Every structure is written in structure tokens, then in C-alpha cells.
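One protein chain is absent from this view; the other protein chains keep their places.
Coming up: subunit A.
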Amino acid sequence: MNYEAVIGLEVHAELLTKTKIFCNCTTEFGGEPNTHVCPVCLGLPGTLPVLNKKVVEYAVKAGLALNCEISKFSKMDRKNYFYPDLPKAYQISQYDLPLCKNGYVEIETSDGAKKKIGLTRIHIEEDAGKLMHENVDGSLVDYNRTGVPLIEIVSEPDMSTPEEAYLYLTKLKSVLEYSEVSDCKMQEGSLRVDTNVSVRPAGSKEFGTKIELKNLNSFKAVQKALEYEIKRQIKLLENGETIVQETRRWNEQKGITESMRSKEEAHDYRYFPDPDLVPIIVSDEWKEEIRKSLPEMPEHKKERFVTQYGIPEYDASVITSSKPLADFFEKCVLEYSSAKTVSNWIMGEMMRLLKETGKEVEEVLIKPHQMASLLNLIDNGTITGSIAKTVFEEMFATGKNPEEIVEEKGLKQLSNEDELREIALKVIEDNPKSVEDYKNGKDKAIGFLVGQIMKATKGKANPQLANKILLEELSK
């Protein structure tokens, strides 16, 4: 039998506000334990929460960027449960009236098909603290994160492959980054993903038993965990076994999912409207004001790049996948007219170095005008294309001007005919076999000989000139 998977994702994203959701404590990451706290976020007796207006604004912004309806009237609810990381023993969240609902994210699968993934809701809530069990007798709690504002983005179970889940997350992250509501740093917990997955016979309308996957530290992990879990579930079904609803953890080292042995008992959060907080009213005026503050979204930017700069759609989609990358591209194009050349360099050398060094685009030291200078140096024959890669690497590492690097390291292109001829003669003398091959009609041998000239000149030889001189000498 053929099976298909049904996947839904819950994403928690930390909002980029400077202060917490219900008090004026900083949201800055890290800090000595329990230094970013006050009586309000610690839930001390008598304290009251006051909703940070910026949190609503950012959440509405995210909602608009993700094509949601914005609720004119919503409210905060209490979700009651005991745990040491939760100071009030309830989390203030939104239950039946979320701030945003019915949105979607459009993804493009590898076969070029477009698919809309529905968003059930986006609601705002406070984060909890962090328990530490290591190197101590007992457990300790750090409440620095309590009250950090989060949005929870709940998708419809619209994804059917791990790849779609991956694409959805990538797209979601880029939209959140674009709208500047979250920095989406997974390593700092700014973005956290839980996934629900079930399998069913292909074409069936009914849902299978759903498994929740936790401990997913990267989008790749989400994809891998889903791939594993789907196979596991199909195997169970094929063996005639039943799937038990449970929460499983992804074990990155072993590459498997494991049961978290969570208790069977159903949670009863006893949600009810938080009487300490007044309802949230989003007027049409306010909503429009927020809409106007939204920057251009990736799809629009991509289309604009294709028409305005004439770069291929593929290039445009790669470059606009990250806002900082797109910004860098546009600034470069302002200084250098061939957009395709710029996009080649960004997609090639720059993205390679970013991957190798693990740097963020924002950290790149190369200024757009320096990039333009580098490309001009190639155009005017000062350096060769291959030397330019070396120069680029140095620029990436140090932020120096390309001219300076070329000067310091003596990387100027060698275009002196006499000098090149001397080297060419040496190469001919040293490689009789290749010369023989060439004379016997193997044109390819010329390439090898040019390569030898390049090698001898450490890549500085003007390739056209070297070619011309070689042909002259060989035909003598």
C-alpha cells in the first residue's frame, strides 16, 4: 500500500522588542542568571502584568506579512500548569481568540510547483524560564527568559513531505526576518519548531495517529527527523501494529526519534481569560499604519529583481531568500552595472565563504563599493578572474580595499608580451609531450600549456595573451 504523511508545524518565534511582554526588563539574550528580572516577570505576589504595545504591533506585523486576518478584538488567557520554570504557575497566552488567523505561506517545491501552506493562527504569549540540572545538587532556575515575548505560528496540516516542511520553515523564517519582527536565531532559541506528523494510506481522508516531535535544533533536523519518523510509522502500520499518540524526541547523534515517555494523562490547562489584562483592540487605523511599515516581502522583491535587474529567476530567488543578502546585492548593483556578474559573485564566492566561515551576511566586511571596485579591476584587465577570487577571499577576511590587496601581494595581471613569451618558451621546452600532441592535432593540449603558464605566473598571466603567444610559438 502507498502511504502519505500529514505534517503540521508549530513555530515559536521570539519578537525583537527591546523589553519583555509585561514589564520593562530587557529581552537581551544571555546575561548572568536571574539578572534580567523584576518583581513583575518573576510573578511576585501583588504584581500585575501590563501588555507591551510593541508586542502587539510586531505580532500584527508578522500576521500581515503572513497573509493573516487580524482580529479587531482579542484577549489574553491564562494557561495553568505547575512547573518550576513558570513563575506564576500559569502562562499568559491566547486561547480561543488569537490575534491573527487564517494566513498562508507559499512555497515552491523542487519540481517548480507552488503550494500554499495554511496558517491556522498566530498568537502572542510569554516565554518561560530555563531549568539547569548540570553540575549542581538538585536543579536551578534562570528566569531571565520569563516574559520574553513570543509568537506561536500554527500551520494547518498541509504539508505532506519533509521537503515541504523544510521549504515552509525556510520561507517562514525569511518572511519573519524581512518584516523585522524576529531575528530567528535558532541557536539562541529565538526560533523553535515542534512538528506533528502522522501517516495514512494515500488518498485517505482520515488522519492517522499523530506523533509530536520535539528537540529539533535546525531546519535540517526537522527534515531528517520527519523522514525517519514517517518511515518508522509506515513500517509499524505495515507490520500491523498500532501507533500510540505520544511525544518523541529527535536524537541527532543516532539519527532516530525516541519516545519521551511523557505521561499518558491528558493535560488540563484550565484556560480562562486573564482578569489582570484588558482586551486587545486593533483598530483599522492602527492595522493600516502597521501595514505601511512593512518592508517589501521576498516574492515581490524577487519579481522586481528579475524585471529591474534582468537576472534569472533562479538567481533572484537565491538572493532574496535572505533580506541582508538582497540588500547587499542592491547596493552593489548601484555601484556596478552588470547585475548578473554581481549575482554570480554573491551566489558563488560570497555564499561559499559564508558557509565555510559560518558568518551571517550582516557580519561580512566587504562594502558594496569595494565589490564594485573588484569587478572593475577584472574588467579593465588589472587582475584575472581567478586572481579576483583570491582577492575576494582576502577582502572577506579583512575588509581591505581590493586595490590595496592587489598592490600588496603583487597580483596584477601579467600582460607584458616579452615576459610572457619567455615563460611560454620555457613551458614548450619543458613539455615536449604536449607539444607533440598538439602538433598531431590534439587541440586540447593547448589548454594544458596555457595552464602551465598560469601556474608559472601564479595565475597572473593574461590568459588571452598567453594563448596568442603560445599559438605563435608553436606554429613556428
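A few comments on the model shown:
Keep this in mind: contacts are C-beta pairs under 8 Å (C-beta built on N, C-alpha and C of every residue); 3 or more make two chains touch, one makes a residue touch a chain; residues count from 1.
One rule holds for everything that comes next: contacts and distances are computed from a predicted model.
UniProt records the chain missing from this view under the protein name "Glutamyl-tRNA(Gln) amidotransferase subunit A", selected from "Extracellular solute-binding protein", "Glutamyl-tRNA(Gln) amidotransferase subunit A", "Amidophosphoribosyltransferase" or "ABC transporter permease".
Residue-wise, the contact with the chain that is not shown comes from A:P87, picked out of A:P87, A:G103 or A:G459. Screening A:D276, A:E349 or A:D437 against the full complex identifies A:D276 as the residue touching the chain left out. In the complete assembly, the contact with the undisplayed chain comes from A:D268, out of A:E32, A:D268 or A:D443. Among A:G30, A:P45, A:G203 or A:G240, only A:P45 touches the chain left out of the display. Across the interface with the omitted chain, subunit A contributes residues 39, 42-51, 78, 80, 82, 84, 87-90, 141, 268, 270-272, 275-278.
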